[in-house]
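Here the complex is missing a single protein chain, while all its other protein chains stay put.
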Amino acid sequence: DDDSDLAQISSTASTGVANFSATTLVLDTDDKEGDALTINFNEPELGVASGKSYQLLFDLVGGDFSGAEIKSIEENTTVTFKTEEVNQILINLGAEPDVAAEIQVKIETILSSDTSLFSEVSTLSITPYAAELDLSSKWGLAGDATVNAWDGPDMPFYQTTDKSLDAGTFVAYVTLADGEIKIRADNSWDTNYGGSDGVLEAGGSNIAVTAGTYKIVFNENDLTYSIENYSWGVVGSATTNGWNGPDMPFTYNPLFDNWVAEVTLVDGEIKIRKNNDWTVNFGDVELDGILDTESDNNIAVTAGDYSITFNPVTLEYSIK
Amino acid sequence: ESELDLEPLTSQTSSNTFSDTAAYKQFMAKIYGGFSLRGQDTSGDFDDISGIDGNFSNYLRMLFTIQELSTEEAIIAWNDQTIHNINNHVWTSSDIFVTAMYARIYFQIGLANQFLRETEESVLDGRGNVDASLKSEISGYRDEVRFLRAFSYWHGIDMYGNIPLVDENDPVGAFLPTQVSRKEVFEFVEAELLDIETRLPEPRQNEYGRADKAFAWMLLAKLYQNAEVYTGTAMDVEALSFTSKIINSNAYSLVPNYNYLFLADNDRNGAENEIIYPILFDGITNATAGGTTYLVHAAIGGTMDPAEFGVNGGWGGLRSTKGLVEKFDDISGDTDSRAMFYTDGQSLEITNPFDFTEGYAVTKYRNVDINGVQGSDASGNNVDVNFPVFRLADAYLMYAELYIRGAGGDATNAVNYVNLLRERSYGDASGNISQSDLTLDFILNERSRELYWENHRRTDLIRFGQFSDVGVWPFKGGIPAGRTSESFRDLYPMPSAELNANPNLVPTPGY
Partner (left out) sequence: SGKITDNVTSSPLLGVNVVVKGTTNGSISDFDGMYEIRNVNMGDILVFTSVGFNSRELKVTSSTLDVEMVESTEALEEVVVIGYGTTTVKDATGSIEKVSTDEFNSGAITSPEQLITGKTAGVSVVAPGGQPGQGATITIRGNSSLSANNSPLIVIDGVPVDQGTTGGSSVSALNSINPNDIESFVVLKDASSTAIYGSRASAGVILITTKSGKLNAPLKVELNTNGSVGTVQKKLDVLNADQYRNTLIGSQNETLAVPLLGNSDTDWQDQIFQEAYGTDANLTISKGFESSAIRASVGYTTQEGLVKTSKFERTSGSLNFRQNLFDNDLKINVNLNGSITNDDFVNGGVIGAALQFDPTQPIFSGNNNYGGYYEWLNNDGSINNLAPRNPLGLINQSSNEAETKRAIGNVKLDYYAPFLDGLNFNVTLGFDYNERYGKTNTDPNAASAQNAQSITGDYGSLRRSTLADFFVNYKKEVESIKSSFELTVGHTFQKFYRENYANNPLISGTENSTFFATHNAIESYVSRLRYSYDSKYLLTLSYRTDGSSRFSGDNRWGNFSAAAFAWNISEENFLKDSETISNLKLRIGYGETGQQEINQDFGYLPVYQTSTDNQQYQLGGTFYNTIRPAGYDANIKWEESKTYNIGLDYGFLNNRINGSIEYYTRESKDILNQIPIPSGSNLTNQLITNIGDLENSGFEFSINSDIFQREDFNWNLGFNLSYLTNEISKLNVVDDPSYIGVATGGISGGVGNTAQIHQVGSAQSSFLVYQQVYDADGKPLEGVYVDRDGDGVSGGSSDTGDLYIKENPSADYLLGFSSYTNYKNWDLSFTMRASIGNYAYNNVASSTGNEFGLNSLSSNRNVSASILDTGFKNNQLLSDYYIQDASFLKMDNVTLGYNFKNAFKDDKVSLRIQTTVQNVFTITNYDGIDPEISGGIDNNFYPRPRTFLLGLNLKF
């Protein structure tokens, strides 16, 4: 009845489309501190006075912003990002270094913790450079089964980008000798765990291991651990040992949380497989840069020196 | 006209109250109980202070709100009035909790002043029923009451800065107290404590729960240790001197199990040897939703089993932020038994402060004895846990801190005192530190590990300059990641209700 008195937001209230200092951008790895991108937009005309703040949402074109990178800019309507900030956004979105990525951007006007307005989506083309991750942790493996035995420095546990793992989970990819290990913090025995059957306790007994290459997963909250045989390799007619292996090994690269193999190949085909057997193996049928397990998915290569990288979680790979 | 001169029927006038000489101790019990009780009954009609729910207004619960919810150690899930503004560092001068804490402080001061008026020698003589032995006993009560008044004035200057100073020489009724500087109140409290300290009973020689010399020493040490905050002039040497008195009295010793300090039988399980000043609670005689009843119930929620805590249900309110959790390398409690967290079904990160399952729960206070037997209230409502206001462990850490700050003392002792605490909680020497580890940063973190949820945190952070414009923890500043707040928030504001009632008062700068 008295709807005329309602403080109603104008149906057209919007920040409009943002202005970008550039729509195509190649980020310069040597100018990390330099300004790369300035974005400004208009304050939305709500028609009512209400407190508001803004954030920018970035996603890859084709994404639905559910995994967007979010940058809060509070009450400002102009923001300038440094090169490394833009680069980090792209890397976090999973954009491939040195490849132009199509990025979509929208502006969120936050009216309350539960209520926002969104602008139209703009598209940018940005080429990121390879950025390093810092996955280091205070946790490490010590023991006579490790390279540096009981005194360390310890073989490191890394944080993981695998979102399926619980918070507080750390991973070590190690090759061990026969012997024993413990998990400890800061190369010191102040905090150390041992145990058995996947359960740890402070100051617990040493964990016996046999020689092998392993993935060790440790959860500092639950005090649990797991050890599995774990290695990746390149196999195939293009490799030295053909389709029967032993495979050309990948090594773990904590800077990008991926696996890298520097290999010399001949003309032929390759696949990537786990633990030198065919239980887990990948090829790429569409050659879309994402590994798959469909049949007839061998990847054809020509002779040359290659750097092969892949991520066993996202199954993204590259052969360069 | 005489028909209109009526006397109260169930409440009593001053003269007929003190015709029974037992009233003096009952009155003193009220002032001690002012930190523990909600009022004269549970109906809400006889609460000690008005304008706030009687369960909120409990002194100890207010202290927790003011001293802990404003720090990384605790966050609350409820939607009670402005409670999240404390978490978020956006409280205002009209904040109900800021106002009620202030009211609680002056309620205690008012009671103490009235006690001193009612027990002046001439007044006692005038009543004609106070013999010499009772008079000398009452004289001791007066010293204790003055300690309790000093204790509340300390809270007053710690939280609010410049505040009115009233004593037993002021009238009761319509006058407007004048505000004095924080330093003046500091000096008043100091002088009071130095005066009564000489007469109070030796440590642990008074009845359990009543003030002795060590109460006064500890409060003096606290006052001196924070003197730079209160007056601009550090008095670390004096602080160390009184800290040492406590330690060297040898009246106190650490209870072997850290968790015993927070159990229903902490008046008899050995914790009584460590606790210097306990605020007493009892499941049968003290019905309140404040005090330790609050600290036990409100910290239970999610998948926690209330029975393990000796109560009939959780209230799903209090838990920690990761700012506290991250102070422990191992939060399981297996390494450091002081890490008392419950993580099952709880997430470390908090995005919604109203969701109890976000943020690790804290299991420190439990209404069970060392054998797991529930406290005295069979219904599981009210708890028996006494609250440790001051305890030896705090004195040890104060000593170490003062040593680092150059107040004197002895390096070996300083390291030893810290290691005594760490050996207790690690079970062996594996957690021991060396002198090189003894830094101010370490002490601040160690104080949190040892004393979290014991109402010290805000004062500690301010002394270390990390409460407002330095220091970030979840939801400080009202955002999940946290951000710094303005430095004026090192003081809570003079409540607007006070400013309106008393034109002599000046608003706290910044508010």
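Here are a few things to note about the model shown:
Residue numbering begins at 1 within each chain, and the chains themselves are lettered A and B in the order written.
Everything below uses one rule, namely that contacts are C-beta pairs under 8 Å (C-beta built on N, C-alpha and C of every residue); 3 or more make two chains touch, one makes a residue touch a chain.
Only a predicted model underlies this, so the values are computations on that prediction, with no experimental measurement involved.
Residue B:Leu280 is the one among B:Leu280, B:Leu295, B:Val383 or B:Leu444 that touches the chain not shown. Touch with the chain that is not drawn comes from one residue among A:Thr24, A:Ser50 or A:Ser196, which is A:Ser50.
Residues of chain B that touch the chain left out of the display are 1, 3-6, 8-14, 17, 23, 25-30, 32-33, 36-43, 46, 48-53, 55-56, 78-82, 84-85, 88, 90-92, 94, 96, 99, 102-103, 105-107, 109-111, 114, 164-166, 170, 172-177, 206-210, 280, 282, 284-287, 301, 305-307, 312-316, 352, 354, 377-381, 478, 495-504.
Of the residues in chain A, those that touch the hidden partner chain are 1-3, 6-11, 46, 48-51, 75, 111-115.
Throughout what follows, only the chains that are shown with their structure count from here on.
Chain A and chain B, compared by their mean Cα positions, are separated by 47 Å. Residues 329-332, 334-335, 343, 347-349, 430-431 of chain B touch chain A in their complex.
Residue ranges of chain A in contact with chain B, taken from their complex: 138, 167-168, 185, 189-191, 193, 201-203, 220-223.
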